[in-house]
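Missing here is one protein chain; the remaining ones are kept as they sit in the complex.
Moving on to chain A:
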Amino acid sequence: MAGAGGGTSDVQWCFSQVKGAIDDDVAEADIISTVEFNHSGELLATGDKGGRVVIFQQEPESKNQPQCRGEYNVYSTFQSHEPEFDYLKSLEIEEKINKIRWLPQNAAQFLLSTNDKTIKLWKISERDKRPEGYNLKEEDGRYRDLNTVTTLRVPIFRPMDLMVEASPRRVFANAHTYHINSISVNSDCETYLSADDLRINLWNLEITDRSFNIVDIKPANMEELTEVITAAEFHPNQCNTFVYSSSKGTIRLCDMRASALCDKHAKQFEEPEDPNNRSFFSEIISSISDVKFSHSGRYMMTRDYLSVKIWDLNMESRPVETYQVHEYLRSKLCSLYENDCIFDKFECCWNGNDSVVMTGSYNNFFRMFDRVYRQDVTLEASRENSKPRSVLKPRKVSTGGKRKKDEISVDSLDFNKKILHTAWHPLDNIIAVATTNNLYIFQEKLN
């Protein structure tokens, strides 16, 4: 019974690594704001509120320890965005990295990172050789008098210590009036979309001075504003299709072949609501904080405040699966509204073969739902469970009056310890879970 969940009913998760400082006093800049594996899973990128990106690389598996998949160690780190002040609009622009998305692999690695207003394309390249043997310069770097140069010497490339460089190759600026919440690379590898609260733009990766507006939900009169765009993503293999979710709990699927401006959706996914059950909180908790296509492209997953829903793209009327993340919070909505937690934006992710989905919760808990075996598990990312290869014990929140041993009551949950960002390796059972300022890496226990 214990330990189930994730992949097959037998998968157990164990601690692998934790990155970040131990101290309780968290500087705002260190708050992790996004986590993303690249397409091979070899690289893991994080972005933080201070505008910095840290990339970890998986070490190749060693023959000494075949039970362990490779560890992730720092590969590159750079300052992606800096704070700005728009004097014209009196607007403070945060440097916080909202999203990182990797481009499909080429010789060098490319990623897109974005803050509220500007998207940047970064090239991460390795240099492990350097030319040596120039005879044109003195030791101190000054050019020699050419009259003293009597021989022709061609420099030779010699090995050097590996140097990883990150350089900004494109800056896509000034296209968003509102705050960017999503970026998504198209399967055509040539274009990508960026979405803010009211608009979605389509870019060509090579062209920075123009972008096409493909969705605009801004009303003529702002008093009539009823919903905003919360997330958007391109279909994994149909380059003409994308979806965007809203604060009202709907998802719209658009086909770019139909028209240049995709204001009219091709499909609208919305679960009907019982009007008798409607409360002050209904709309707020139905707001979708994340939408992710399955790898197969057949399904999509949405995360709202209390649940995760799986939708079949062929059925708009209701989700095919609904998983409760922390239903016990429904009777705490009043205080969660007062402390703003009700507006927390949790993300969600699929495992490599779409059989398991994962999302975060409070108290540094995160949840996995196995769609095949119909099991779910709650695990915790904490320093107490951080002995190497120690198996994670499932956690349980007690909702009734009787609290069993090892259970934690709803009122004891720490709502400041939120896991908003999680990522699953595209091929293996390796997961990255971000607490406020630490990154945990867990692996499947291999025997």
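Throughout what follows, contacts are C-beta pairs under 8 Å (C-beta built on N, C-alpha and C of every residue); 3 or more make two chains touch, one makes a residue touch a chain; residues count from 1.
As a convention for this text, contacts and distances are computed from a predicted model.
S.K.: Under which of the names "Iron-sulfur cluster assembly enzyme ISCU", "Myosin VA", "TMEM9 domain family, member B" or "beta-ketoacyl-[acyl-carrier-protein] synthase III" is the non-displayed chain listed in UniProt?
M.R.: "Myosin VA"
S.K.: One chain is left out of this view; which of A:Asp197, A:Glu233 or A:Asp290 touches it in the full complex?
M.R.: In the complete complex, the chain left out is touched by residue A:Asp197.
S.K.: Touching the absent chain in the whole complex: find that residue among A:Ala21, A:Ala258 or A:Val391.
M.R.: Looking across A:Ala21, A:Ala258 or A:Val391, the contact with the absent chain belongs to A:Ala21.
S.K.: Hey, which of A:Asp10, A:Glu59 or A:Glu82 is the one touching the hidden chain?
M.R.: A:Glu82
S.K.: Touching the left-out chain: which of A:Cys14, A:Cys239, A:Ala266 or A:Ile284?
M.R.: Only one of A:Cys14, A:Cys239, A:Ala266 or A:Ile284 touches the chain omitted from view, namely A:Ile284.
S.K.: For chain A, which residues reach the chain that was dropped from this view?
M.R.: 1, 4-5, 19-21, 29-30, 32, 46, 48, 50-52, 54, 74, 77, 79, 82-83, 85, 89-95, 116, 178-179, 197-198, 222-228, 247-248, 271-274, 277, 279-284, 286-287, 304, 306-307, 318, 320-324, 327, 330-334, 337-338, 369, 374-377, 400, 437, 439
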